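Before any comments, here is the structure.
Only one protein chain is missing from this complex, and each of the others stays in its spot.
The first chain written gets the first letter, and so on, giving A, B, C, D and E; residue counts start at 1 in each chain.
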Amino acid sequence: MLWRMDPSLLLENLRTPAILFFVLGGVAAILRSDLNLPQPIPKLLSIYLLMAIGLHGGVELVRSDLDGRVFAVLGAAVAFSAAVPVWTFFLLRFKLGTADAAAMAATYGSISAVTFITANNFLDNLHHPDPGYTAGGYMVAAMALMESPAIVVGVLLARLFAAPPTSEAEPYAGLGGRAPGRRARGGAARLDGGELFREAFLNGAVVVLIGSLLIGCVIGERGWTSVKPFMYDPFKGVLCLFLLDMGLVAARRLSDLRSCGAWLIGFAVVSAPVHAALGIAVARGLGLEPGDALMLAVLAGSASYIAVPAAMRLAVPEANPSIYVTMSLGVTFPVNITVGIPVYLAVIQWWWS
Amino acid sequence: MLWRMDPSLLLENLRTPAILFFVLGGVAAILRSDLNLPQPIPKLLSIYLLMAIGLHGGVELVRSDLDGRVFAVLGAAVAFSAAVPVWTFFLLRFKLGTADAAAMAATYGSISAVTFITANNFLDNLHHPDPGYTAGGYMVAAMALMESPAIVVGVLLARLFAAPPTSEAEPYAGLGGRAPGRRARGGAARLDGGELFREAFLNGAVVVLIGSLLIGCVIGERGWTSVKPFMYDPFKGVLCLFLLDMGLVAARRLSDLRSCGAWLIGFAVVSAPVHAALGIAVARGLGLEPGDALMLAVLAGSASYIAVPAAMRLAVPEANPSIYVTMSLGVTFPVNITVGIPVYLAVIQWWWS
Amino acid sequence: MLWRMDPSLLLENLRTPAILFFVLGGVAAILRSDLNLPQPIPKLLSIYLLMAIGLHGGVELVRSDLDGRVFAVLGAAVAFSAAVPVWTFFLLRFKLGTADAAAMAATYGSISAVTFITANNFLDNLHHPDPGYTAGGYMVAAMALMESPAIVVGVLLARLFAAPPTSEAEPYAGLGGRAPGRRARGGAARLDGGELFREAFLNGAVVVLIGSLLIGCVIGERGWTSVKPFMYDPFKGVLCLFLLDMGLVAARRLSDLRSCGAWLIGFAVVSAPVHAALGIAVARGLGLEPGDALMLAVLAGSASYIAVPAAMRLAVPEANPSIYVTMSLGVTFPVNITVGIPVYLAVIQWWWS
Amino acid sequence: MEQDPMREVKRLEVVIDALHVEAVLRTLHDAGVDGYTVVREASGWGDRGARRPDGISGVFENCLILCAVDPEVMEQVTTGLRPVLQRHGGVALLSDAQWITH
Amino acid sequence: MEQDPMREVKRLEVVIDALHVEAVLRTLHDAGVDGYTVVREASGWGDRGARRPDGISGVFENCLILCAVDPEVMEQVTTGLRPVLQRHGGVALLSDAQWITH
Partner (left out) sequence: MEQDPMREVKRLEVVIDALHVEAVLRTLHDAGVDGYTVVREASGWGDRGARRPDGISGVFENCLILCAVDPEVMEQVTTGLRPVLQRHGGVALLSDAQWITH
């Protein structure tokens, strides 16, 4: 099957402008070029991308006729986001402390909007004659729903399995290494429910995505036409610019890999196809079209690097961001967008045919 | 009349993408989401909006055949900007000190470019068959002319009625409340005329607007066509992004409302329709079309939060920006763009028919 | 010949929106308006412009059929960039110390991408019926190749002619003037070859330009179509915004002119047409079309203010950036884009006819 | 001048993850300081490794907080600050300074 | 080293509304200091309430000015600074430092 996979999809993906700019960013960083896009440019670009994908998703959602299958997809998405952290946590606990394992679990249960967008871009550029090869607007809703449950589950796991507060907390897996007396200590229990809720559901990225989705549902065709020249037409070009920066950031994160260990890197590489395969199986079970199946695979296989880190820093400050951000941004993201997406689609094509 | 107003205009306005994004920003801020667009993104967006509106206004100005009425409109605009601060000042002096009253007066005499742009956007989205329902290019010129006179009048009022320099200045209406000895003291008299002129007429926003208007007048149709894909097509979409930020900022200002008092809030709410009604009456007297009448109403009813605050901080430093910025940005602006614009148009439709 | 030059080209250029915004920026700065575009807006705009010009150049390069003449152009471009610094250095040594002369030499041997883009914009807006009046995609490649050689030559010159390390270095041409003991001292020899290479060839601007050019070569027509609404359509409008900022920055640099001396300003003014004329002669010799000839003239006549300053600060820290940045940004750039470009084209038209 | 031209104060300087600035400011406020200043977008390196804001994840951003503290409330400030630093890392430096009153 | 390795200086630190930075710098310059450093986009809280640059009105932005002052010109600096602070608010802190000369 896969070993007989047509390599043209892979090549097609690697020739997409956005992917090439990602590679350019990675190469520039590895060659130690001084190229960078300082804050708040990446913030502007990512808010733009979230607005645009949300708005378009909302407009598409209203256009399509919803049936029961849509709700099944949304339910599956939420279930995924809540369940993935559980097994991830228990698996990672073999090698990491409670806090780091919980943060990694939340990271891998949640999703990466840019991976989703890149997959969408890939589908679009295929210009496939079969309309089943486009993603439905409700997949954006599915994405929006998958951001937060993993955060809640991750924090709950961190609390349930936290070391009793009197004992010295787990040794910090940090990169510095000063006197242990200066270490942060088990404090997950101190964050109240309201703050946790706010972090999980009111993170800026989540708000823009869900808000734009809702706005897209109500503005109607005339409203959409009026903002399309900004919200739709330049979208693929802006994605190039954003992925250039992602390439720079991802490659610069790599220097932290050494301190993370081969075991963890292995997890970050393997979890993507494993979870994606699970997503594909669920999509098959629900009878989704290939386009939607790819999106579900990508959501399942991707890991968060915006909403989850923000929440984890507040809710589980003992966890080391150099671990979970490096894994999701430096390993899983590149694997997914360069190789993952076309391979997942090849599997779907093979299975669906 | 108004109580029989067709509510469809109001709903139409609230369904505009830009207004919905403003509401989204407001809701996000009230829910204490961490969403924000850091500097200099808002600056970039506002320079873009001013350039685009100025350029388009200039192009339209050259296209239209100017007659005497245009000059009457421009004259009325300047007169408005200079006269509104006078009565505003004497009214507000009942409750505020001289400096704060003068700064508020300048704020409400001047205009808000984004309110103007939003009204324009609203008119545009109506797709009204009658060409009288579009704003003429000279209304942009009117807007540009209205930014500065209010500043000059406001500063003159502050000086004329300032407490004599030897006495202790009015107690600072601030929010902190430390030893009065650290208070800023009556110093309006120290700013020389040149600096005042520079602040009033050479503020960045004023320069970009007037400069772009002049450039729009000379580039001709070919020049306009060449920049249209940037300066016109994405305009409405960029406005969404900017109003998202305006919503965040306006709602976050609201926490300062408590210290301002109901009286002042009442002024900020009521002054908008009152001045707008005055603008409508003048428009009627000048025989303007409904589109231009709406724009004049909006200019009259709106309050500045860019050019005036910058000037006031230099020229009347004793005035408290937490008062005048909060009122114009947190109260008058939202009132105008959500309810004001459609109501003003309903009144115009009723009167003109 | 030139004294009978048709002034319409000059007027045509001065009516281009981009040039008018440059003038607006200059006027605003001279009137001491507070208008400014803070970092990282200019960075975002310049990365956008480089990406867009590179990508488009790559696409055009693949479209055209390359013949030997293209390689001749590229070779001439590299030779220019390497040779110009040599005579510039020996000429400037009459008035400047070794370090400053070498930095100026590198600055004037290298190129200004925005001057190139402005010339391209000018050609485009002419809508000339003769296809020879458009620049070939390989001119973008020529530009990319001209960025770096001048840097290498400049640094080598600084080292070859550096004062022996034991003696006190040349008096710093700075604007402050504190105890000489605090002065930076001849240290060019300490930068190793690797760092020099990285600065010369891996500067952010160079990487984006060359990377985008290569990406443009491989994405094909379909890839180009997908990013065109961002990478091509708004280009001329974005250039307006960028030139507005260039006008502000260039005019604000002018205050440093006083300390530079008339001699140096004369050089900055005269070197542009002299080197451009040389470029035109070479273009004539190579049998280029008028459009390509103009681009070569502009590359030869322009001076760098991004890649070279970054490299010189590292490699020749004794050189004073207030000299070489002021000259290239404050003098040569405005001369080229306002008067130079149309005059060069007039000369080309006269010679080619 | 009706007041003493200079006032002895303690100059407190805290570097901490941008996300925890609010916690520090709350502490300062509760302790009764009468002002503070925050500088954002600092980078740094410490126990937790290098912190360089990457702009994408927003994670590695530090902030610098500067506060002129009345010697009388210094005790409360230190007491309030310790648990925050303990939990979230960061650095707090104290030195002597004079406030130029006016 | 031909010079003394360290020089005693006064370290002056001013926090003030971004709009008034020019006034402070002019004062410093006139008093004869030989350099200064400015950090923009600071936020803060003080007598005038919270100051957080909102990006729209540009109003609530602070700046931090750092200046190593020769003890000899300190007197002029303080004299020049007071009216500016008086008029525009803000905070000025003074401490002792050593300049690592080279």
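Worth pointing out:
One rule holds for everything that comes next: a contact is a pair of C-beta atoms (placed from the backbone, for glycine too) under 8 Å apart; a residue touches a chain by one contact, two chains touch by 3 or more.
Here the structure is a predicted model, which is why all the values come from computation and not from measurement.
For the options D:33, D:67 or D:85, the residue in contact with the chain missing from this view is D:85.
Of the listed positions C:162, C:246 or C:343, the one in contact with the omitted chain in the full complex is C:246.
By the touch criterion stated above, the residues of chain D touching the omitted chain are 13, 15, 39, 41-47, 62, 64, 78, 81-83, 85-86, 91-96. Although one chain is not shown, part of chain E still touches it, namely residues 1, 5-6, 9, 11, 25, 29, 34-41, 66, 68, 95-100, 102. Counting the whole complex, the residues of chain C in touch with the unshown chain are 37-43, 46, 172, 174-178, 182-185, 187, 190, 245-246, 249, 252-253, 256, 259, 305-306, 309-310, 313-314, 317, 320-322, 325, 329.
What we mean here is this: only the chains that are shown with their structure count from here on.
Shared contacts of chain B and chain D, meaning chains that touch the two of them, come down to A, E. As for how the two copies chain D and chain E face one another, under half of their interface residue numbers coincide. When every chain is reduced to the mean of its CA atoms, the largest separation from chain C belongs to D. The distance from the centre of chain D to the centre of chain E, with each centre set as the mean of the Cα atoms, comes to 18 Å.
Look at where the CA atoms of chain A average out and do the same for chain C: the two points lie 41 Å apart. For chain D, the set of residues that touch two or more other chains comprises 34-35, 41, 102. Contacts with at least two other chains are made by residues 37-41, 43, 229, 233-234, 310 of chain A.
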